[in-house]
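Below you'll find the structure I mean.
A single protein chain has been omitted from the complex, and every remaining protein chain is retained in its original position.
And now, chain A:
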Amino acid sequence: MTNLKTGFAAAVAVAAGLAVASPAQAETFRYAFQGDAQSLDPHALNETFTIGFHSNIYEGLIRRDTELNIEPALATDWELLSPTHWRFHLRKGVTFHNGNTFNADDVLFTFKRIQMDGSDMGSKIAPNTEVIKVDDYTVDFKTAQPNPILHYEWQDVFIMDKQWAEANNAVQPTDVTTEADNYAAFNANGTGPFKVKSRETDIETVLVRNEDWWDTPQHNLSRVVFTPISQDSTRVAALLSGEVDMAYPIPVQDLRRVDANPQTETLTGPELRTIFLGMDQMRDELLYSDVEGRNPFKDVRVREAFYRAIDIQAIKQKIMRGQADPSALMISPLLFALSDRFDRPSYDPEASKQLLADAGYPDGFQVGMDCPNNRYVNDESICQAVVSMLARVGVEVDLNAQPKAQYFGKVLAYDTSFYLLGWTPSSLDSYNIYANLIMCLDRDQTPIQTKFNLGGYCNPKIDALAEQILVETDEAARNQLIAEGFRILQEDWGYIPLHQQYLAWGTSTDVEVKQSPDNKMLLYYVNVK
């Protein structure tokens, strides 16, 4: 009887063990991207893929879910003690991959490190912000001005272990001028759901599940193999042949093939980046034009004529093959609650011709255009389409499409008359758009105010609104202010927003992947079926 009993108990135990073990069986997930994370140092480079890769290993005080809502991560909650005084309560019982305990010292260390030389994350916190340790699990932030979106970018401020960094001589992010290898660039010690098992830059990185992660895993992976594959066709082939379970980006012309293959499918959705056209409105005479003595873009009618000459549906259908959402705003509708109040002014080439005639250019004029050819999806083709659409209303555009390295070198020096650019607000908030693209450009200021307002659009009314937006802490009132600013911009025809391009991911039908509109591949939402 006892034997039977123990036997039964053992069987139950085994069964229970199996039941528990099955979700945690060895599930390997292999994925490919067109490049590699440049460094494992979480503060070395502010670039989407690198940050997205780090999000699986390191964590910030907050994190974003797949709808980009803010969730607590290493901070459990936070409160505003006064408009300039924030208190963050840290999560207890969190350990780094090497077993060290996470506490306030690590937070202080991290915020100090991101402001050091060699860090690319310095903009994530204002330089005069005081970071104060209250106790081991409470940190205060005191800002010089009220800042309702203080923590909006902190999903990307990855907390590093102070002890580990000090022990391994990695207190400072990599400095490119010294030959000293930064230990943190090739090794990682985060608190996140995955640990780095091995890494060969540009060849292969293997991650394994962090069994001690503080959160309940939503994924069932035990091992992840990441391979960069730079050639588009090879990456697609690797996905089709089942050598990888997920690959991105998939070129638009290959989407149908990936869908046609029974073992693979595509996952598409609008990205946060807005592609738009900008016009030089600051100079008295354009740098690249046959109009002498005056700048046609200073005339609001010319700007409207350009806007109305562009057939955005044709760009969407013919060039983007449906993989884009035309946009009325300079920000993705996912990031601004009141975006449905705005409509894109209609395509109207006749009105456009009339406007040009009214402005004194009945035969149009000639203008040069700058365009990247390897930065955004089909960027050069979009520019070519714009050139032919403007030709229909009599404007002759000389297109200068260049690789991004040369293109950015030229336009970031404000050496352009008409250009195509894309912008993602890193804080996922409209103020970023105002501060980088819309407010009056002041090149004499250091740092240059509104550095990416390359055409120098300027309306003091918007600047006044932007200053209110920056400090307004009531969300509804703030959204009203943002909408008002966007309305003025639209009336001024200050920019020509085109669309949000789609993300194009390809996955095997055997895996379940959640796509996040910021194009970050978050492994903790991946499940292998």
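FYI, contacts are C-beta pairs under 8 Å (C-beta built on N, C-alpha and C of every residue); 3 or more make two chains touch, one makes a residue touch a chain; residues count from 1.
Here is the rule we use: contacts and distances are computed from a predicted model.
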Name per UniProt, for the chain absent here [options: "Pyridoxal 5'-phosphate synthase subunit PdxS", "ATP-binding cassette domain-containing protein", "4Fe-4S ferredoxin" or "ABC transporter permease"]: "ABC transporter permease"
Of A:374, A:388, A:473 or A:509, the one touching the omitted chain in the full complex: A:374
Options A:170, A:207, A:224 or A:238, residue touching the unrepresented chain: A:238
Sole residue of A:227, A:339 or A:417 that reaches the chain not shown, by the stated touch rule: A:227
Contact set of chain A toward the excluded chain (per top definition): 32, 35, 38-39, 44-47, 120, 123, 174, 176-179, 181-182, 185, 200-204, 227-231, 233-235, 237-238, 240-243, 374, 403, 405-406, 408-409, 412, 426, 446-448, 451-452
